[in-house]
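A single protein chain has been omitted; all remaining protein chains appear in their positions.
The chains carry the letters A, B and C, assigned in the order they are written, with residues numbered from 1 in each.
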Amino acid sequence: MKRKKGLASFNWSRHGTPLAFGLMIIVFALINPAFLSVRNLSQTLRQGAILFLIVSGQGLAILTRGIDLSQGSVMSLVSVATISSIYILGTYWGSLVGVLFGGLCGFINGVLIGYLRIPPILATLGMLFIALGAELVYTGGVTLTNLTDVDQIRLFWFGGGMLGPVPVPVVFAVFTGLILYFVLRCTMFGRHLYFMGANPDAARMVGVKANRVLVIVYTLSGLLAALGAFFLTARLSMGFPHLGEAWLVLSIGGAVLGGISILGGEGGIWEAILGTLVIVFLDNGLIVSGVSSFAREAIIGCIIILACMASVIRRRS
Amino acid sequence: MALKGVDLDLYPGEIHVLVGANGAGKSTLVKILAGVYQPDSGEILLDGNPVVMRNPEVALASGVSVVYQNFNLIAKMDVGQNIFLNREPLKGKILRRIDWRTLYSETEKILRRLRVAIDPRAKIGDLSVAEHQMVEIAKALSIQSRILVLDEPTSALSAQEIRELFGRLQTLKKEGVAILYISHRLEEIREIGDRFSVLRDGENAGTGHLREVDLREIIRLMVGREIENIFPWEPRPLGEEMLVVENLSSPGLFSGIHFAVRKGEILGIAGLVGAKRTELAHAIFGALPVDSGRILIQGNPITVKSPKEAINVGIGLLPEDKEQHGLFPMMSVAQNISSAGLRLLKRKMGGLDLKREREIARQFVDSLHIRTPSVEVAIRSLSGGNQQKVMLAKALFARSQVVIFDEPTKGIDVGAKQDVYRLMIDLARGGKSIIMISSEIPEILGMSDRILVMKRGRISAELSREEANEKRILEAAL
Amino acid sequence: MNPEGVPVHSIQAQGKFSGWHARWDRYGILVIFFVLLVLASIGAPHFLSFSNFLNVLQTMSFVLFVALGQTLVILSGGMDLSHGSLVSLSCMATAAVVAAGHPWLGLLAGLSVGAFCGLINGILIGIVRLNAIIATLGMLYISGGLALYFTDGKSISGIDVNKVQGFHFLAEGKLFHIPFVIYLALFFLVLTHFLLRHTRFGNHVYALGGNEAVAEIAGINFSRMKIVIFVLSGLSCGMAGALLTARMLTGEPQVGAGTFLLESIGAVVVGGNDIFGGVGNVGRTAIGLMILHFLGNALNLMGISTFSQQVVVGVVVLLFCYFGLARRR
Partner (left out) sequence: MERKRLMMMFVFGILVAGFGLAGEGLVSAKDLQIAVMVPNGVDPYFTAKRYGYEKECEKLGAKMLFYDAGGYANVNKQIGQVEDVLQRGIDGIIFGATSTDGTVPVIDKVIDKKIPLVIDNLDSATKKPVLRIMKNGILVGQLRAVYIVDRLKGSGKVLLLPGPSAVTLCQEEYQGFITYAKHFPGIKVITEWTASSPDAGMKTVEGILQANPDLKAIATFSPPLTVGACKAVQASGAKPGDILVVGQMLDAGIDDYMRKGWVSATVMCDHIEMAREAVRMVVRQIKGELKPPQLVLIDHYLVDRDTLDKFEKSGSSYPKEWRR
């Protein structure tokens, strides 16, 4: 969404992070050529696809000056809900229901934020606990497995399967990405969303129905997180009650790192993609180049800061 | 590249008036004096020796205090805290802690000197634009400064508030303070100023004594061309009633508002700040709830519960406070222009026609002489006046039948003002109905076909263009 | 103060409340807190007892330090995500030194490690002007990684209680039957309050949170402020880390990775401080934290499964926002 932003931010998304990203790729490739092997790229992109869905959901929320802290728990909830509804409804309907659970959580967030006017960070904080708790109470923490072979094969295809040379989740992520790109760029809703982020009061004065936009935004955020969770669950073909634990930080990190302004109104899908790629390739690259799992975290931290620094310096000049 | 080699000299005990068109670089100059921006070249001499305004701290230390055009107050803090920000009085020997009592009592004193009744403990966020401006001024006056810079200090003030301000300025002048006074209101320049300088396109177009020149000369220097009569009003045939408002009331704001606007008519609404004119506008625009009364468009009653509906029935509004209610700062000029009329960009198969959006935006940029590198740049990078023009374009783009201008020429220069007036006339000729809320009586007199005067939420007088004059308006308003 | 010409409507409506509403906005949080206490005393066996309160307050105190730091940062319009792992890191640092037999040096080590990381945050945010969230997110990873790196993730043990009595006393000792750490927490609470309410620094924290640009134009030194604020925030983590070491007599490389960050932010927001900065005070934070902890305690005493507890906490958080946060709506 370069156009959506002033020249300053043009640099920011255009040069800063990609710069760091490019450097990163080169370094890893030099350390271990296996990093660029087709299989590694495709499996990393597979992870990337899942993260992208979540990040773009987070991105939508952030664009409207909000944030969605509940994504992690929603993912756990969906993971469990999907498997247990597959027990009853079979793969396809089961999966659908599972994902809809995520949408439901998002919808509730939306209502809390849009109609009851609870600040996003709080509403979603509440949902964080509720979704997690609900799901744990339901399963008692039991990991859900033992699907029928048929279900397992069908389900696994979504997470682990290939469409030609490309992993299924990637295809789907690209598809979703395109839709979101169009929606944000060339639809009333997309524009209203940016208005909300840029100046809520003015948005109202040009006829934006704030509460509706917010409900849609958070429902989408929930749905996208749910989709991510679904693909991950499918890949593991198990319902894991703590699936989402690690993902919230990643989704916020990805969105902000990519250059979606935490103050709202600036950024878009392009940024979400960037942030996602940096994170997954960084993680994978470090493993492939055999960095100790402890040093890894520290390095990830440094890179995050460096990537961001590069962009800031660019922005200055 | 806002300024090119500007020379400006300022003597103690004088009020030096700085005038110039929008984007002429006045605000930039102010920010450089205040140490907010750094000049690429040139220097600032204070008592003949050079000073470098590295940052606002230094500027304040060397006795420069500024009243900015777009107020610099913190909405979440109260009046006292704002006025004494970073100058908080301290007490205690070992533990240097803030002396809140003195802080508030001092604030009270300062405000009383300006004869404004504002509670020192009131949150800025709860005050009106006018009150913001008074606080801003009080803040600047309270600083024991040797150089006082005022950028458009009266844009939101009512007549008598202005008088109070001028009184203070005169006394400061006697105390030997050097005052740089920036304004668009030519009529007040004479009243207050000793010498003047004109900025045009970032250069000093001329300096002189106000006694020696007349306004037309200054205007010529400003816009670089002759301007005979800045109000291009001429009699027009008026059509049937377009908008009718029947005893509209809103709890605690206004009541029994009753008027009509005809096709092609310009209806001026005068009154003091706080007469609830803005609220009335917002109510008609569906942004404020009304408890009784109704609104008719071309004879058929309509319900506007939200601006969305208002826009759809063809009511447009240029809000007074564009920072809060108008601008999408980080979004492009084009997107701002189209924001109110997006529905008109809808393609049949869904989605917005971005190409058309940009074309139309370009047309407006040309027709309104909006100064911008392109329609793609973020609107925050434009000067105040140009932003105002974009707001106007926004209302026009939405194809409004009734356009409400709330203080349309607030803080913009003569040249731009004239453009705006011309546009109003063109609109009127095109059969649109215009409601113009303004605190500038000359403007009201110059542009309106009919004048309503509001006073504490009621209509206190209705005057035809012929019978209206400054005196009668003031009588009705006070 | 009757605002004239203010648009009364506004998405995040400015607080302009009459009587009841304003008062509720100010004291509602207290009311809710006491209601909670009453409910708990009715419902939860053994809740209403001196020693129970002390237990809760003791466990809470460790988090309070961090929450205070977080309050400072959030009031100044930022957010510090690095808290959890800073606690871990300083816990490890302290333990390392204490295990070598220098308890008080250990305390110092913990504090200075926290302060140092805070300093880096401050420089990144204040001078390089990185986005606070990104900078501290980075620090979250860095310090978390370091905490694990030095001992290959093993915890540092072998601290002999008898050798470090005084140090252990900080966290577990009792003074007049009240755990010493509670006094400490209280002291720092008051200190922070004084800092915020009665010093220029404090006032400028609010100013920054209210509007950075304006604050700078008023001559407030952005960089200096941010650095100081984040150093203090880091110190608060150092304090928590060191005291946790004193409590557990162990260096746990992930002790902060758990609920610390969530609780420190949670406390600030549940207490009703403005998440975007500029409005609030440490009192609210303290109450917010107490609400979270007493609730958990009550549910534990009632023997309600820790799973269901999550739901309750969530619902409560929402109720609070809906009833307690009038101003922000």
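The criterion applied here is as follows: a contact is a pair of C-beta atoms (placed from the backbone, for glycine too) under 8 Å apart; a residue touches a chain by one contact, two chains touch by 3 or more.
Here the structure is a predicted model, which means the values were calculated and not measured.
Student: According to the contact rule at the top, which chains on display are touched by the left-out chain?
Tutor: Taken over the complete structure, the missing chain's partners among displayed chains are A, C.
Student: Among C:108, C:128, C:178 or C:302, which residue is in contact with the omitted chain in the full complex?
Tutor: Hidden-chain contact among the options goes to C:302.
Student: Which positions on chain A touch the chain that was left off?
Tutor: Spelled out for chain A, the touching residues are 32, 34-35, 37, 39-40, 43-44, 47, 136, 138-143, 145-146, 160, 232, 235-238, 240-243, 245-246, 283-284, 287-290, 293-294.
Student: Footprint of the hidden chain on chain C, which residues?
Tutor: For chain C, the residues touching the absent chain are 20-21, 35, 39-40, 42-46, 49, 51-52, 55-56, 58-59, 62-63, 148, 152-155, 157, 161, 168, 172, 244, 247-250, 252-259, 293, 296-298, 300-307, 319, 323.
The rule is short, and it goes like this: only the chains that are shown with their structure count from here on.
Student: Pick out whichever of the two, A-B or A-C, is joined by more C-beta pairs in contact.
Tutor: A-C
Student: When the C-alpha atoms of chain A and chain B are each averaged to a single point, how far apart are the two points in Å?
Tutor: Here chain A and chain B have centroids separated by 43 Å.
Student: Based only on mean CA positions, could you tell me how far chain A sits from chain C in angstrom?
Tutor: A distance of 28 Å separates the two centres.
Student: Residues of chain A that touch two or more other chains: which are they?
Tutor: 201, 203-204
Student: Which residues does chain B have that touch at least 2 chains other than itself?
Tutor: 287, 324-325
Student: For chain B, which residues count as touching chain A in their complex?
Tutor: 285, 287, 306-312, 317, 319, 324-332, 335, 339-340, 342-343, 346, 350-352, 354, 376-378, 380-381, 394
Student: Going by the contact rule set out above, which residues of chain A touch chain B in the complex?
Tutor: By the definition above, chain A touches chain B via 3-9, 182, 185-188, 191, 194-195, 198-199, 201-209, 261, 265-266.
Student: Contact residues on chain C for chain A in the complex?
Tutor: Touching chain A from chain C are residues 7, 9-12, 81, 124, 128-131, 133-135, 137-146, 148-149, 152-153, 266, 269-270, 275, 305, 307-315, 317-318, 320-322, 325, 328-329.
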